[in-house]
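What follows is part of the complex, with its chains left where they were.
The letters A and B name the chains in turn, as written, and every chain counts its residues from 1.
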């Protein structure tokens, strides 16, 4: 990002410089023509740069939407029982509709308006002033609307991730209201603090410069920790943990996991906000960490249970994607291999041991994967960030602990703490409010019948006609 | 008329069907089932949790036959389905009072 920004600044500065330098050359009859050509070329090269970067950013935005629908919808949908498949997928799909409208009205403004260190304010209400020109505060080479729509895709998937915690038991209406509010009151402030210009935790303009390339804190800690709160607040599914509740279709989950992997390239490499080398770096790191995390989880499980499961392999891959997210544009490929492996072990440990010890029903392990993996990744980013990959503090300025900048780990800790805090408090308050207004859980007989019939009046499959 | 119900390993269905056809039994109806018996189930895993699946896939063949075909049928099933291992399945025989062919309302043994 910074490299491209610099280069563009350079281009912007040039014409001014030239006006000055060229003055004495007036006597040269060819000079004005040359200068006109050069000016035209400068515009042309800017357009070409925009074309390349915008091509990648639009592709990335599409890939991030693909992560939610059908990616996450399938990953989660396959893990529930047959009677809840549509209800589960609809929770993701509802976010694609609702968060989009909220974002257009006020969400983008809250997240990326100037405002204060905590929140962006209302300057971009109804996208006022969000044009097709670049906004150099965020990305100097792509239309601001590209940036806006790309960020929207993040705002969609984040609440959708939470739904894994309360799968198979929440009312559709309550879910819609709760996650809409969550998107405004938890996601937007957090996004502003970390990525918003002047935000408290912003790496280049904030009080506590923390590193989060693509959303370890903003996306995964917020969703994962909120998921834990939801699981505790709503209580267990009827019959849990005595009744086995096996996934009704690991095939769907497998497809979903693969689409998450592919889509995540848009998520992480797109966060370079350009198509240059930094995007490549994030792409490579993403892929590497995913591979080692899948292997890590598989090894842990193979040792633990004697068999490597397909669900383990794909869960590990997702854990790796989560953990590398904040680090993807900051670390060397070999660090990515390590971060992934660590995430594979750590998240499988969280899911296998910690959950069963405490006994909460985080039905699809939204906390175990996103909360735990996001936290791990955020901290390891502080350890492994390298100015060779991303000189965010200036060329050659040490970035992560590995380069001697130990205090970065403290900053990361601060960011982790703040995102845990806002998630716990915000989620608790919102759950409480929605619970009072309309209740959260479906009636027990509706839970028995399944969300598909009780909430939507449909069935996922009908193989008899 | 007798009704012969046989619960079998799914992998033996084809062999048993062929043996029955050879024994002259053409009409039969097959149902997917799950069974519990002496055969132990197996263990499956879900994210570190182990659970036992003690209902195993089986198929059930039902056929209504003339009384005198009884032994032929039993022999056919036995020989085609037996592996000698637990889980091979069972045969149950009961009496049927009436059979009707819907196509032409034929009744009794003619309807089989």
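The working rule: contacts are C-beta pairs under 8 Å (C-beta built on N, C-alpha and C of every residue); 3 or more make two chains touch, one makes a residue touch a chain.
Predicted model, so just to flag it, every value in this text is computed and none were measured.
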item: Composition of the entire complex, counting every copy that the file contains; value: A x3, B x3
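By our rule, only the chains that are shown with their structure count from here on.
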item: Between chain B and chain A, distance of the C-alpha-averaged centres to the nearest whole Å; value: 54
item: Contact set on chain A toward chain B in their complex; value: 241, 244-247, 301, 304-305, 307, 309, 311-312, 315, 348, 351-353, 356, 365
item: Touching residues on chain B, where the partner in the complex is chain A; value: 44-51
